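The complex appears here without one of its protein chains, the remainder shown in place.
Presenting chain A:
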Amino acid sequence: MTVSANLETFAGKHVVDFTGAGDISDFGVVAPRLRCEYGETRTLRDVLATMLEAPGVGSTRALVFGLWAENGESYEVSPAPAVELLVSQKDKLPALAALFFGDIISEENEISWIEQGDYSTIWNAFPQLEQFWVRGGNKLALGTIRHRMLDTLVIQAGGLPGSVVREALAAEAPIRHFELWLGTEDYGADTSVTDFADLFAGKLFPGLQTLALRNSQYSDELATALAASPLLDRIRILDLSMGTLTDAGARALAQSGRLGTLEKLDISHHYVSPAAVELLRAATPNLIADDPQQPDDWDGEPHYYVAVSE
């Protein structure tokens, strides 16, 4: 499976493509999306520069960056020039509260090929930022996040490097929604459940409400560790969807006695048997268990695949 659909809304606002003056009359009520087309010559930085000159741009609250490409390809094309311009012109976007870098779909690029950049300059430039979303793990760096407002951090990848996971976990920010698409080793994922020891011990993000560790090859280990974790007692939403959860992880969660306060437990795209799904449902009525999968037995061994990798 791949990500086939572009965003229709972001941060509660309707996403509207901005290609030139006149596309958007009120920047405050929509989420402008800036992006390249393979057939055209404008870079992402060019499109941003155009938007920054548009009248009324200062009221922009949510901003989406889509495909970046140059000379008909995205290979070795970095979002860095656009990030640099965004940071250097930060005063033109004083209301910016939500950023998405990489609203790129499978019809535009493989998620595993998206070339990302270094976002470490964003945090100081936009002290009022509340949401930061990014798709693609290659060359992705977040730097040191010290931020007074950031409450939503979402990193979507087919394979997320441990360096990024550690930067995200080290964020000093009032995080309420923490979401990682961990992905597979084939595409650069090199984390394990031990990377989340401090998080699960309850040492990080005291205001955390939504924990989403999605698209993981070790969903069972995550579920088992979470079942023994005090963190489960204080979050409202646990999302282990798009991953490889089997009966082992499902049973550990069901038997934890800690699901009672969850407003939502999402395990969709899972490998859990109907009997174990029912055990989970008995432990929490707020279970979402759509899209059950069957392991692939191509060499006599069961293989479990995450939802999004390529």
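Here is the rule we use: contacts are C-beta pairs under 8 Å (C-beta built on N, C-alpha and C of every residue); 3 or more make two chains touch, one makes a residue touch a chain; residues count from 1.
Everything that follows uses one rule, which is that contacts and distances are computed from a predicted model.
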item: Listed names "ATP-grasp domain-containing protein", "Phosphonate transport system permease protein", "ABC-2 family transporter protein" or "Phenylalanine--tRNA ligase alpha subunit", matching UniProt entry of the absent chain; value: "ATP-grasp domain-containing protein"
item: Contact residue for the chain not shown (choose from A:49, A:87 or A:105); value: A:105
item: Given A:20, A:72 or A:207, the one touching the chain that is not displayed; value: A:72
item: Footprint left on chain A by the chain that the document does not show; value: 1-2, 4-6, 8, 17, 19, 38-39, 67, 71-76, 105-110, 113, 310
